Structure formats: structure tokens, C-alpha cells
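Okay, here's the structure, questions in a sec.
A single protein chain has been omitted; all remaining protein chains appear in their positions.
Which chain is which? They are A and B, in the order written, and residues in each are numbered from 1.
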Amino acid sequence: MYELIKRLYPICCSITGEGTRETLNIIKEYIPIEIHEVPTGTKVFDWSIPKEWNITDAYVKNSKGERIVDFKKSNVHILNYSVPIKKKLPLAELKKHLFTLPEAPDQVPYLTSYYEENWGFCITHRQYEELKEDEYEVCVDSSLKDGHLTYGELLIEGALEDEVLFTTYICHPSLCNDNLSGIALQTLLASALKDKQLNYSYRFLFIPETIGAITWLSLNENKVPKIKHGLVATCVGDAGKSTYKKTKRGNAIIDKVVEKVLKDSGAEYNIVDFCPFGSDERQFSSLGFNLDVGSLTRTPCNAFAEYHTLADNLDFVAEEYLQDSLDKYLDAVFILEHDGKYLNLNPKCEPNLGKRGLCGLIGGRKGPDHLKEAIFWVLSDSDGNKSLLDTSISSGMPFKIIKQAADLLCETNLLKRVV
Amino acid sequence: MYELIKRLYPICCSITGEGTRETLNIIKEYIPIEIHEVPTGTKVFDWSIPKEWNITDAYVKNSKGERIVDFKKSNVHILNYSVPIKKKLPLAELKKHLFTLPEAPDQVPYLTSYYEENWGFCITHRQYEELKEDEYEVCVDSSLKDGHLTYGELLIEGALEDEVLFTTYICHPSLCNDNLSGIALQTLLASALKDKQLNYSYRFLFIPETIGAITWLSLNENKVPKIKHGLVATCVGDAGKSTYKKTKRGNAIIDKVVEKVLKDSGAEYNIVDFCPFGSDERQFSSLGFNLDVGSLTRTPCNAFAEYHTLADNLDFVAEEYLQDSLDKYLDAVFILEHDGKYLNLNPKCEPNLGKRGLCGLIGGRKGPDHLKEAIFWVLSDSDGNKSLLDTSISSGMPFKIIKQAADLLCETNLLKRVV
Partner (left out) sequence: MYELIKRLYPICCSITGEGTRETLNIIKEYIPIEIHEVPTGTKVFDWSIPKEWNITDAYVKNSKGERIVDFKKSNVHILNYSVPIKKKLPLAELKKHLFTLPEAPDQVPYLTSYYEENWGFCITHRQYEELKEDEYEVCVDSSLKDGHLTYGELLIEGALEDEVLFTTYICHPSLCNDNLSGIALQTLLASALKDKQLNYSYRFLFIPETIGAITWLSLNENKVPKIKHGLVATCVGDAGKSTYKKTKRGNAIIDKVVEKVLKDSGAEYNIVDFCPFGSDERQFSSLGFNLDVGSLTRTPCNAFAEYHTLADNLDFVAEEYLQDSLDKYLDAVFILEHDGKYLNLNPKCEPNLGKRGLCGLIGGRKGPDHLKEAIFWVLSDSDGNKSLLDTSISSGMPFKIIKQAADLLCETNLLKRVV
């Protein structure tokens, strides 16, 4: 995943434009996404698709002709969606178009102005304060023209029409944790699932944040009822512990699944309640859709200082954290695929496990026989209404051992799956 | 409020008699209460109105003729409702009629004997222990005659027949926190509301404790169903933090309202569960009525040492605490008046707030834009079933900001009130 992030890092993305196409084409080398183009002006609910933005160069030069701010050094220096400009101007006027983080004077912020025509540059506050009176030349060689909003989509079909949605956003340029990490994780997750025999169908979206989610929902309302569970993949590559932001409902199946995955992982984690800001969970959870979409991240975006700055770079993420996140996504898929409701076929008293070879026969002192414990839990709970996930939660045992116990009991005709 | 307490402090009140009339007439200078007189002997549920008690003088003299206990120094010295007596008696017999607090030997207790004919004096335990053998003269110049129980009532009519009840008791003589503070708060609260355009109707009762509440309920059973929420105002003037005693139901709207007021205040507070003792909440909450009546006090009566002693005097309460309590009562009224259920008119994805001028347009780094957060919460919750109070509780945001967000959304036709 880290290699993929390195490939995507130089591309200047935004909510529209060549950057998103370039990104999606690289993803397509890994997984067979379909790339959709939605024309400027298309009405999507309360919004319409904006003009397509592209940029080739941008700088601020001092009177000596030195580039003191240079888009070529980092995409983050340009106020994203800046309109084209080329002119000379004094310091006072320039300053109206310079954006900084006074509280973090060595950081370059990442900022956007999608829906109000503006231009500007993002620099450190230290540089801002050292600027001298001079005649500056600013140049933004960008274009804002009728074009398209571009997004990628992949549906991996399983036995069921019921879908699990994974969605991530592709609009942030040159920010590694937020959100090249999400793109990389979803790409490798889809790659891992695409040739498997699956129960659920899995839909992957690679879209611009907010306007992309609104666009997809607007153009695909007929598909919405199939989506039973969803996760927004973002900020999955930093060293922090995993954080799960619950669905709006707060007790959806996906909530129970992810909380169980985190608990079974043995590592520390955080669970936070839903709030109607954050990423695209807020579109999928809006009252008109009410989808059960949570978000499994590492450090939440409002809790790391590098968020939306130039410091969210290739040093801020690492393969081991990406892999740990991916493992948890795969574990969630494992539970979704293997959960079910079972019926105990020998409900009156415990069955004679010994005569079926299901446990050691020297009774007496207690030992840590987890599988035997799991067998008792499954027998005790399997009334046809409690799922294996429920049993794994109430027993505190790992889902995988509970599932193994259920399989053994099915093999010996003590249990059968009913749902 | 403190000035009103100072005026009421010298009056010798009880559950009947001229003291209550005098108190109610002073209240009437501030707000247009109606004064009701209920004759002795009137049956009120399991009780009947007792004889009216009045007192002009009372003392204990030693053989030198010195008043060693003197009602004229404080109303608290007389066992409230003492029958008339005038006789000479030795120390041993006198002691049967002296009441003290051995565990607080410098305090004079306040005691009553409403329903058993008795007479007595309340003194410090220190004085009690220093009394010498002597021939004492006791005099209680009181009368217990057929008369009336007197109470005051004010209904401020709003748009709705639904009522909010505020009730306080007027029967404790010369005790400032318990309960001249409650009288003063209710008087000023009624004064603040009486000329406003209100949604609810507000009923204020100024009654003797227990027998007064029983009397009002007995004579006004037809009005009971209109009462939707209620608070008993008592002990609201001391320096302690606010305490809310919940309704019997424990999750009534008034419980949620007052808990939110206390949380939004930013100050420390206590919430305690209902118990069937305390003040008149126990009559209004009795099984036959089951009204949702809580009690918002400061230090609860069983938690301050001055309770029911001469030390609950003018030094024990202060205007700043009275004002803080009144503010919280007014905030509760604010929520009751402005709560409502709303419907999001743009339920599919978030609306474009920018094109409606509802938020700044430079996106990027998070800032503390509370109003924008409130707007998202209201949009996310307003399904017609959750109230603004619910949203303010689940979001943790102040009710007033949530209300402001709802108003802005209504103005831009993104929201409408449904209940």
C-alpha cells in the first residue's frame, strides 16, 4: 500500500480535473474499477456539478524574479480551486490571498475554495511574517471550464444482492494519511476480495468528498436500498490506535462487527459516537437515506496536528499501520461473511461431547480449553434468534473461535444453521 | 429578591393564621395573586382543615420575672401551633416542653405540632443544660379557633391550556432559605413572565406545605390534567450548588429540561432521584395524580446544618444565589417555550449551505464554528420525531444554539416546525 501511496502522492487532485482521472487510472491497474464522468452543471440534489478545475503552474515571485512560493514544490501551496490570475501587486494586497496557520507557524495549511471564486497561496506563518514590502508577481495558471466530475466504482458480486459499501475520497492532493491511505487500503481490500466466493456483494467507491457522495447518491438512488452496511475508509495509515466512529443508529450490525473486530484484535482502540460532520458518512446517513455507515480510521482527523497540512506527508504513514488497518477491514468482512443464526438440535441438557470426540475426557481441574468453552456458549445461545456475533459478544470470546465451535457442532449434527 | 425576604422575615407564619395572610398580601404588591380562604373543618381527601392558629406573645420567665425565652426575639422559639397556656411550674415540668438539638448545642430548632395539641419552646441545648431549679412562668398567648387556611394562586395564561406548575410554601416562619427564598423566587419569576406572550400557561401556588398542597389538589381536581410539568421552588438562596430532584417518573420532559439547563449553565450541579419525602412533590406525585413535578433547589434541605434552625437567617442567603437560581428557572421556561419538533425539508444529503449564505466558504482546517455544527445536528436529527431538546442533549450543544440553528434553517426553508 505504501508503494501505491508513493505513486499517487505527486498528483494534484481536487474535486474535479485531470488529477482525479490520473489517480483513478492508477487504481485501475490494481482492480477493475469503472470510471464515471458526470458533466458540469448536472443537478445532484441541492447541488450542481461545478466547473472542472485544472492547473499547470502557480507561483509568487519577488521583484528579483525568485519564486518564493511555488506550486511545483507542493500542490498544497495553492488554494485548491484557485481561479487563474497573473499580475503584479504590493505586499498589502498579496497578503489578502495568503493563508497560514498562526497557531502552527511552521506548517503549510491545505485549503480549498470550491464554491466561491478566489485565488490564493498557502504558506507557513513564519514566511508570511518575514515578507518585506516589494512588488510581487503572482501567477495561477489554472482553468475553470465546463468539464466533468470523475469517480471510480467497483461492484464485486456475491451470492446475495445485499451490499456492503466501502467508500473513500480522492480529492485531497498530496496528503498521505488524509487520504491516500484510504485509497490504498480500499484498493488492496478490493483486490483481496475480488476473486473470492462471497456471500455479500461489495461496492467500492472512489469519489471526491461531499460533492462526490452527493453525486453518487443522486445518480444511484435505486441502488441505495441494497446497501446494508458500510464503512468510510480514511486516515488509516498513521501510528495512532484504531478509532471507530459509529453509525447514526449506533447499534447497527456494522457497529457490532467493527467493535468486535477491535476487541478481538487485542490492541487498544477508541469508539466514538456518530456526529453529523466528518466525512461522507454524513451524506450516506442523511435522513433521506439513513444508511448504516460507520468509519474505521486510526487517529481521527481532528486529533492529529498534521491534518490538512504539508506535514501529512510520506513520513507520516507506514506500511505496518496500513496493513494493520487492512487486517481489521478484512476481519470485519470475515464476520459479515460468516455470521449466522443457528439452532441447537440437542436442546435438553448438554450433549455427550465425549462420545462424539469433541473434548478430552479426563475431567477435573479446569484448564484453558477455549474451544470447549466456545462449544458450550454456542449450544447455550443457539435458539435460532441469537447470531454467532451475538454469542461472541456476550461470551467475550473471539468470533473466529465461536465460528469454529459452530462448525464442529454442525459436523456432528448437534447444530444447524437457520439464517 | 433579598429585599422581599427581608420584608417577610419578621412575620410569624404557620399553616394557618394571620402570618400567611400578611405574607400573601406583600406578594400581591408584586404580582396579582388571588388569595383563597378555606374554612376550618373542610374535608380535603384524608385530612381536614385544622383550626386557625394565631399568636401574639409567648415567653418563659424565671422567678425574677426575666424573659429567658422570648417569642418576640424570634418566632422560632415557639413550638409552632402551641396551644394557649399561662402557668407557673418547676424546672422538671418545664423541661417536658423544651425542645433542643443536643447534637448542635448552639442551635435553636424550628419545630411544629400541628395535629397533636401541645405547647413548647425551642431553645439551644446549651441554655437547656444551664437552667437551674426555679419556679418558672410560661405564657403562650395564642388562639386555636375555627377560621381558615389561606393560600395564594396566580395563573398566567398562554396560548395553550397546558400548564406548567410552580409551587412553593409559605408556612415556615422566619427561615430564609427554607423557604422565604422560594417565595421570593416564585414572585419574581411570575413577575418576569406575567406580561409576556407565552405558549404554555403558568400556574403559581403559594401554599402551606403538605396540608396546602392536599387542599389545593382536593379543591382543584379538575385542573390537574392540564398540568404537564411542574417544579417545587424551595431552598434556592444559599451558596451551595444547584440540585435537581427528579420527578417520580425520572425521565419526564421537565427532567430533561432542568438537566439540560444545569448542564448548559457550565456550573457544577447535582441530580438526585425522586424519593417520596421532601416537599410537596410528594403530593403532586402521589399515585392518584402522578404529575411530573421535580424540585430545583440549591443545597438539599437534609444537607445543610442550618436547616430548620434559627441559623437559617438573613445571613444564610444572598441575592447572587437567588439570582442564579432564578436564571435557571427562566432558562427552564425558555426551553419549555421554545422546544419543538421539526422536519428537514432537504433530507437527501446535506443542503448547499454556502449558496444560502449559512456558512463561511473557505473550507479546510477545522475551526470552532458552533453554529455550523448546530445546523448539521438539526438537519441530521429533524425527522419530525426528535425535538430540539433531544438534539441539544444528544449533541451536547447548548439548547440556545440549537434553537438559533433551527431558526436559521426555517428562514431558508430547509426546515419546518411540525409539533
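Please note the rule applied: a contact is a pair of C-beta atoms (placed from the backbone, for glycine too) under 8 Å apart; a residue touches a chain by one contact, two chains touch by 3 or more.
This is a predicted model, so every value here is computed, not measured.
Only one residue from B:S285, B:T299, B:S325 or B:S395 touches the chain missing from this view: B:S285.
Although one chain is not drawn, the whole complex shows that of A:S142, A:T243 or A:S395 it is A:S395 that touches it. From the options B:E3, B:E29, B:D46 or B:E133, the residue with contact to the chain not on display is B:D46. Checked against the hidden chain, the listed residues A:D162, A:E373 or A:D390 yield one contact partner: A:E373.
Residues 344, 346-352, 354-355, 361-366, 373, 376-377, 379-380, 382-383, 395 of chain A touch the missing chain (whole complex, contact as defined above).
On the side of chain B, the interface with the absent chain consists of residues 45-47, 99, 101, 109-116, 118, 210, 213-214, 217-218, 248, 275-277, 282-283, 285-289, 301-302, 307-308, using the contact rule stated above.
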